[in-house]
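One protein chain is absent from this view; the other protein chains keep their places.
The letters A and B name the chains in turn, as written, and every chain counts its residues from 1.
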Amino acid sequence: MKNNLQLDEQGRLRHFLTIEGLSRPLLTEILDTAESFAGVGERTVKKVPLLRGKVIANLFFETSTRTRTTFELAAKRLSADVLNLNISTSSTTKGETLLDTLRNLEAMQVDMFVVRHNESGSAHFIAQHAAPHVSVINAGDGRHAHPTQAMLDMFTIRRHKKDFSQLKVAIVGDLLHSRVARSQIAALNTLGVAEIRCIAPRTLMPGDIRSCGVHPYSNMEQGIRDADVVIMLRLQKERMQGAFIPSEHEYFRLFGLTGRRLELLHPEAIVMHPGPINRGVEMDSQVADGERSVILQQVTYGIAVRMAVMSLCMQSSDRGGEA
Amino acid sequence: MKNNLQLDEQGRLRHFLTIEGLSRPLLTEILDTAESFAGVGERTVKKVPLLRGKVIANLFFETSTRTRTTFELAAKRLSADVLNLNISTSSTTKGETLLDTLRNLEAMQVDMFVVRHNESGSAHFIAQHAAPHVSVINAGDGRHAHPTQAMLDMFTIRRHKKDFSQLKVAIVGDLLHSRVARSQIAALNTLGVAEIRCIAPRTLMPGDIRSCGVHPYSNMEQGIRDADVVIMLRLQKERMQGAFIPSEHEYFRLFGLTGRRLELLHPEAIVMHPGPINRGVEMDSQVADGERSVILQQVTYGIAVRMAVMSLCMQSSDRGGEA
Partner (left out) sequence: MKNNLQLDEQGRLRHFLTIEGLSRPLLTEILDTAESFAGVGERTVKKVPLLRGKVIANLFFETSTRTRTTFELAAKRLSADVLNLNISTSSTTKGETLLDTLRNLEAMQVDMFVVRHNESGSAHFIAQHAAPHVSVINAGDGRHAHPTQAMLDMFTIRRHKKDFSQLKVAIVGDLLHSRVARSQIAALNTLGVAEIRCIAPRTLMPGDIRSCGVHPYSNMEQGIRDADVVIMLRLQKERMQGAFIPSEHEYFRLFGLTGRRLELLHPEAIVMHPGPINRGVEMDSQVADGERSVILQQVTYGIAVRMAVMSLCMQSSDRGGEA
């Protein structure tokens, strides 16, 4: 997997596939650009003409109304035209057919693909084969990565904490299957946080997690103590009913974020969750709706971050087109 | 159910949930505003820039391509951006989850929700919990209300009859299950028509119908005699096959509008139907397509009325946001 696939010859963002391989200045540029868009949603006219006349295709091989909606809104706020294409993976099981689909959309002069796929590496595959004028944004591929989610988390943290270098960040939940967690850990490391802790039942903790530069914990109380930021991962329904955890109730007892556990955190800690929350499983409602929670701000910032990634990639591919 | 939920502190329309509780001046303001939009659809450029940069989400928990299309067109003619979200009720059976969906869309800075739901009171529930900057429009909730349909009916009547005060209006059909009829009766009463008659088989007539200030009839000929306006309700397929009516054929024989029955009406009477028509059940084709029928005008006026309601609510919520 070539990570420099994401960068053009001038080292600017061309595709946005994964956090890995991106430098701290580049992640900071994304956050700064998002900052410039953060006010657009509060204006009377929630639009900037930056991508007027560009066509962005939401290429969703896996249904996700929520994620699709955030990308659609981001594109529309940039004045782009949006095509929503839900493609059943059954009709494109052969890589060859996927490439034909890609070639066709390129021939229609689509400028950008936002790709969601249940197989890891799909967005890379598409980016590797994309025409020079096209950018690819990964909107979640299998267990691999969900980089815009990670960047909106970083944006949320920076808005509340300013400086990354002193932070203790705890990530709690199904680290084994989470594409979000992988992307978050990469981003936190690149941005230079002081300490990353990963908290999970042993069945949901990757064996090689230490190699990512994080501290694993199987005890919630120990893991979250004095944390400045707690990121709760979503527990997928299919894990709940499997052999990974004994029961939802037991999971909540051991790893759920409660008002009592909040007291263990740093007094100004923030609580994050990518949504949608399973209330009473990952956290109770008082925490979800409480003053420490920045969960809805994450959603708001997500639009600005996606606008930033889209506009940066489009700049690069435009420039590439002229070279 | 607080009806003043629909009004802001200055008594202006903030949500549009039900006709009940709205004053005659307010209904008249909606009709007058719709009048100003009625010409937009006939222009070469069918757009006004009034809601440019606003985001309107069609939140349909119940599929209705027809209704969704009219709201989508109204929003686009006002230059708003439209999000179409079809949400299966199975995924939001818990009120909690519905609220989380709402909070998420609010966090994405959606300005207005057009809500369609098969449960009565859903639009009220969402409006009660909506953020201050958000407006909710009821596009049909269970048996309860369908207020934009009622207002487009009022607009159609006013276009043809000018003055409400002298009118005899007959509503024919399944009054028991009809959300449209409830809204129509409320609007006709508020606008001060002379007489409202309700005509239905006994099995489809609500027991307390007199309390709405209407005259019930189980005989079609008696009910429609000298009427200025006849509103035929749509018979839902599920009623036709149930115990409510003996058969479609029998229903048509007793309550269907035929050329012969038209002769009983006032010579300048108009015939209305919310569509889609079951030809040969509610009326025969000669009536549906005849010169008394204003059924297709209702559709045209429906766009203008929805534009009116959307722009009035948006004005109010804007103002509320500044306060």
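Please note the rule applied: a contact is a pair of C-beta atoms (placed from the backbone, for glycine too) under 8 Å apart; a residue touches a chain by one contact, two chains touch by 3 or more.
Small disclaimer: the values here were computed from a predicted structure and weren't measured.
Novice: For the chain that's not shown, point to the residue among B:Lys76, B:His133, B:His160 or B:His215 touching it.
Specialist: Touches the omitted chain: B:Lys76.
Novice: Of A:Val55, A:Cys212 or A:Leu264, which sits in contact with the chain we cannot see?
Specialist: Of the listed residues, the one touching the omitted chain is A:Val55.
Novice: With the missing chain put back, which residues of subunit B would touch it? List them for me.
Specialist: With respect to the unshown chain, the touching residues of subunit B are 41-47, 65-66, 69-70, 72-73, 76, 275-277, 279, 285, 296-297, 299-300, 302-303.
Novice: Given the full complex, what residues of subunit A touch the hidden partner chain?
Specialist: That gives, for subunit A, the contact residues 52-55, 81, 83, 85, 87, 96-97, 100-101, 103-109, 318.
Note that only the chains that are shown with their structure count from here on.
Novice: From the mean C-alpha coordinate of subunit A to that of subunit B, what's the distance rounded to whole Å?
Specialist: Averaging C-alpha atoms per chain gives centres 42 Å apart.
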